[in-house]
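Supplied in structure tokens, the structure appears directly below.
As you look at this complex, bear in mind that one protein chain is not there, while each of the others sits in place.
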Amino acid sequence: MNGSYATSEYLIAVCVLLVTVTATVAALTPEPVRQALVLAMLGTALTLLFTVLQAPDVALSQLGVGAAVTPLLIMLTVRRVRRSSTQQRDRERQR
Amino acid sequence: MNAWLVASAVLLTLGLPPCLWQVYRRTPQERLAGLNLAATMCSAILLLFTEGFNRSSYVDLPLVLAVLAPAGTLVFARFLGGQAAQGEPD
Amino acid sequence: MTLLFFLAAGWIFLAGVYGMVTSRNIIRTVGCLAVAQSSTYVLLLAVGFRRGGTSPYFTDTSTRTPVVDPVVQALALTDVVVGATVTALLLALALQLRKRHGTVDPDALTGLRG
Amino acid sequence: MSRRLRLALFWAAAVVFAVAFTAACTGLPDFGTLSHPYGSRAIAAAFHQRTANTISSVNFDQRAFDTLGEESILFAAVLGGLVLLRRARDERLAGVRRGRVLPSTRMFGSLLLPITLVTGVYIVAHGQLSPGGGFQGGVILATGLHLAYIAADYGVLKAIRPLAVLDAADAVGAGAFAVLGLVGLAVGAAYLQNVLPLGTFGQLSSGGLVPVINAAVGVEVGSGVVVLLAGFLDQAVEIVSPTGKDNGAGR
Amino acid sequence: MSTADLLPLAIAIPLIGAAFSALVGSRLPRVATDLLVTVWAAAGVADLVVLWLRTGDGRAVSWLGGWRLRHGESVGIVLVNDRIGIGLALLTAVLVLAVIAYSWRYFDEPPAEHAGTFPALILLFDAGMCGFALTGDLFNAFVFFELMGAVAYALTGFRIEDPRPLQGALTFGVINSLAAYGSLLGIGLLYARTGELGFAQISQKLTGHRADALLLTAFVLVLTGPLVKGAVAPFHFWLPDAHAVAPTPVCMLLSGVMVELGVYGAARIYWIVFSGPHGIPQHVFHDTFVAAGVLTALVGAVMCWKQRNLKRMLAFSTVSHVGMFLVGLALLTPEATAGTALYVAGHAGAKAALFGVTGALLDRFGSVDEHSLYGRGRELPVGGVLFVLGGLALAGLPPFGTALGKAVAEHAAQSHSPWLLAVFVLASAATGAAVLRAALRVFAGAGRRPLDRHEVPETTGGGEEPEIRGPSRRVPLPMLAVPALLLAGSLAVGLLPAVSTQLAQAARLFTDRVGYVAAVYGHSHAAGMPPAADWTAEGIALGLTSVALAVAFACAALWAAPRGGGAHRVVAPLRRLHSGHMGDYVGWLIVGVAVLLVAVRAQL
């Protein structure tokens, strides 16, 4: 029984480490597209952590929100921003 | 202590860090590749948890991941490709 | 040793705040806010963990099984939803701001001061 | 404030915060403690309500009021998204070029779309039994719909995405939750009280009001996320700003 | 229907109304939607009025979902309040009704295919604020805090054609959300220690523990959210940026009641959760937050005086008044609490009226810049009268509610430390003077024509887009009638003795932790005697003094020779701190948390 506790806590420790490192990298990534990808990774890592903490409900939400919707929204925002700066550059070239 | 949890621990410890490394380090396209492998790895780990924690309903998690991960990757790939097509060197 | 699980929450929060303080891109600021928020999930769920417990629903296990705290999970669930929606709203604002202001750099946003 | 000063202030404050938080954590009960008074009560209450998934019971019955607030936030975000991502007076719609899609992607997308929708419905329906519920399933449904964009192009997505209906469905879902609470008042019980017959433990229809609210949340989240994503997609793909305006208003 | 059931209805009514408005808004003509929403808001007001009357000098308690206490424990959420919280909810509902009436002809409804979205958001805002005011559960408070936040961000950024509202809304959203997550960390810590979420339940469980580092950290973190919403220095930076740019009806709600709710939340949480034995000692809260309140009041007053953008000026005056409210609540006496409650009610009417008139100006002239509007307001004499009256009310002219509340609070403050009196008088005089100066310049063309000097960065307020398309020749009737009614309301708060005696009794309950806990646990508990809250000769004299000071300041600004010098050297760096930079503001937020941690620790 103790062995099972130890395995479970080892899993939790590894997942916490994964989440912490990924979160730190996500906070330090300066460029939004790359950050969106790291945030997707953070969502996946959080999913693992929640599962080993025996919270599959939260893990499922995190999977939907953190790994899919939030990064997608950031990508869409960046794309819109890119599009307007492309237009802008085209205009400047025409002048 | 059972084989399934040990296997998941092995994958967590040895399998995921290379994917993370890839996600942290390189260009968006390569990060995407790393993310893709990380999702596969997580699917495997979550599958192993099902048996490891002896809860058959945990299998919904890898199912959802298997459904969402390719979809997400395809969207990202499309945007990363489209971004390049509009002449936005990165 | 297990104290570190709680401390991780504090670290993640500070990392997110650091990212926001140093950000040169408002979209990144919003992303860092999401990072800072994930600290709350970690803290809540770590607080609710019970050694040897499994998840609190009883379709595939006996009703006598020791389980972890369901309340924090419900709180974390609410928190996830709140975080996602707020992030969406802020991103919508950032998007329009970029369109109207022509910049995503907070240093260049000088419309409001004094 | 200069960048350096800002950072110095941050580091000073961060050290204080870190010390205080560390000190606070030493006062917490040990990780994995066996004593969870509220949790134990919640489990007993969930048994009493014959809801197998205690988290659903907490979310949709015991602390349903929190969830009501949470769904209102989502509703507010959807309305806010509609407002903020509307087409401004000086913007117009551009024609969208047909995207070229790899044949394999097209096939896979069309294969995955029905599977995703079935999964989403399954996750919503089993909310009070196993992990999942209205929110999680709703997000999967909404994401699944966007496979149409991957598999084909934006036009197809627009064709299978009845925004007006989804808009209304979102409002109906959000309103239904608040109205369902009135059922309790109508029969002389408290607001949001679970007054429906409770059914058998472990069955799909067990839990009284829980599956009903769960379904309302599923409808709201599913349609709300689609509407929200539609706002962003329109901005990202379709809406163009007039020349000179992109940079012009900032002065 | 029992009294208890009215509590959740106060939140459910606007929620259902919001869904309904969003649903039918695009299918009905504009007038029908407006009418419907007005009726709905009126229903919310009616519910709260009945609740106010039925609650009497006691507390209303409602266990949601019927999860009553069993063996002294419950798994549900409790809504519990006395007339202070109910009064705030009522104030919210009344202001929402006023705002809806004000914007009858106001918005052009920009998302054409989604008419009804704006009123739906206002109703959601209403629900969020009522929920926050009425709840007795910490996590539930967080949820409603976020609800009012999310709606407020969206409403602040409503005018997407102009970059400034978007920037203000984004800053608002980022800072407030971050603070809310800090609060949630604190809630997590408290839950770990006590295993409870209700205010009263946590308070009961905390009595068994020492006041250690965990309690201290949880205390500061939990209060971060309300303090940021309450714009207490140094958490106040987001407020002027957001309030200066939000659409006028939204400003009325933000300044009139949302900011005050933040201070209310901080005081409520301290009183019930932390003030018990083994909690945070009263002298610690008192000293820390009187200091914070004084700082806020002075910063707000100085910055208010220096503004030329009318909306930003009003926003800073809100900061200043919030500082005074915080001082009043931090005195921790029933008398000061009663005074503050009266002050908040009077202030809400006056401030909302001032914003309303400013909205009329913006609509008519497309500007809210004091300098460029010089003399142009002569066409709008009614607006001028209302603006001057509003300024006098802010300065504390008897018999406005502001004067009564300020007098009662001042009396309580004076018996504690006399110098606080000077802060109250100076801050209210300065904010009133700024408004009077602007009123005289804009509506009467008094003084010299102001020169444009650009020594310090500032937000002028010129070049705003009018909020109504194609400014009409005549200002719509509701845009002046509503401010007039709001001022009348502010006057009524001061004139009706029933209001002040009832609020005094409520303040007695507000400061009675034991009674609150007993009410939640279903025990009876005898309340003490209510404090006196009525006009005194001293109060009237103080009110007249600050009005006289305000008039003197305003006249000096208009006609005296301009002087540079010492004051400028203090004020310019302060103005530079308000840089509009998001990173700065986040930095200030974490610095504020650190300062509070250190300050509270040092006094324990």
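For reference, chains read A, B, C, D and E in written order, and residue numbers begin at 1 within each chain.
Assume a contact is a pair of C-beta atoms (placed from the backbone, for glycine too) under 8 Å apart; a residue touches a chain by one contact, two chains touch by 3 or more.
Throughout what follows, contacts and distances are computed from a predicted model.
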Protein name (UniProt record) of the chain left out of view, among "Monovalent cation/H(+) antiporter subunit G", "ABC transporter ATP-binding protein", "Molybdenum cofactor biosynthesis protein MoaE" or "NADH-quinone oxidoreductase subunit M": "Monovalent cation/H(+) antiporter subunit G"
In the full complex, displayed partners of the excluded chain: B, D
Residues belonging to chain D that touch the chain removed from view: 102, 104-105, 108, 111-112, 115
Interface with the unshown chain - residue positions in chain B: 3-4, 7, 10-11, 14-19, 21-22, 27, 29-30, 32-34, 36-37, 40-41, 43-44, 47-48, 50-51, 56, 59, 62-63, 66-67, 69-70, 73-74, 77-78, 80-81, 84-85, 87, 89-90
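By definition in this document, only the chains that are shown with their structure count from here on.
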Touching both chain C and chain D (chains): A, B, E
Partition of the remaining chains by touching, absent chain D: one piece
Most contacted chain pair (by C-beta pair count): D-E
Chain whose average C-alpha position is farthest from chain E's own: B
Cα-centroid distance, chain C relative to chain E, in whole angstrom: 27
Between chain B and chain E, centroid-to-centroid distance (C-alpha), Å: 47
Centre-to-centre distance between chain C and chain A (centres being mean Cα positions), rounded to whole Å: 11
Multi-partner residues of chain B (each touching 2 or more other chains): 53, 55, 57-58, 60-61, 64, 68, 71-72, 75
Shared interface positions of chain E, touching two or more other chains: 139, 143, 146, 150, 153-154, 157, 160-163, 189, 191-192, 197, 579, 581, 583, 587, 590
Complete list of chain pairs which touch one another: A-B, A-C, A-D, B-C, B-D, C-D, C-E, D-E
Residues of chain D touching chain C in the complex: 3, 6-7, 10, 14, 17-18, 21-22, 25-26, 28, 30-34, 36, 38-39, 42-43, 46-47, 52-59, 63, 66-67, 70, 73-74, 76-77, 80-81, 84-85, 129-131, 135, 201-202, 228, 231-232, 235, 241, 246-250
Residues of chain D defined as touching chain B within the complex: 99, 105, 108-109, 112, 115-116, 119, 123, 129-132, 136, 140, 143-144, 146-147, 149-150
Touching residues (chain side chain E, partner chain D) in the complex: 1, 4-5, 8-9, 12, 15-16, 18-20, 22-23, 62-67, 73-77, 110-111, 114, 117-118, 120-121, 124, 127-128, 131, 139-140, 143-144, 146-147, 150-151, 153-155, 157-158, 160-163, 189, 191-193, 195-197, 212-218, 220, 577, 579, 581, 583-584, 587-588, 590-591, 593-595, 597-598, 601
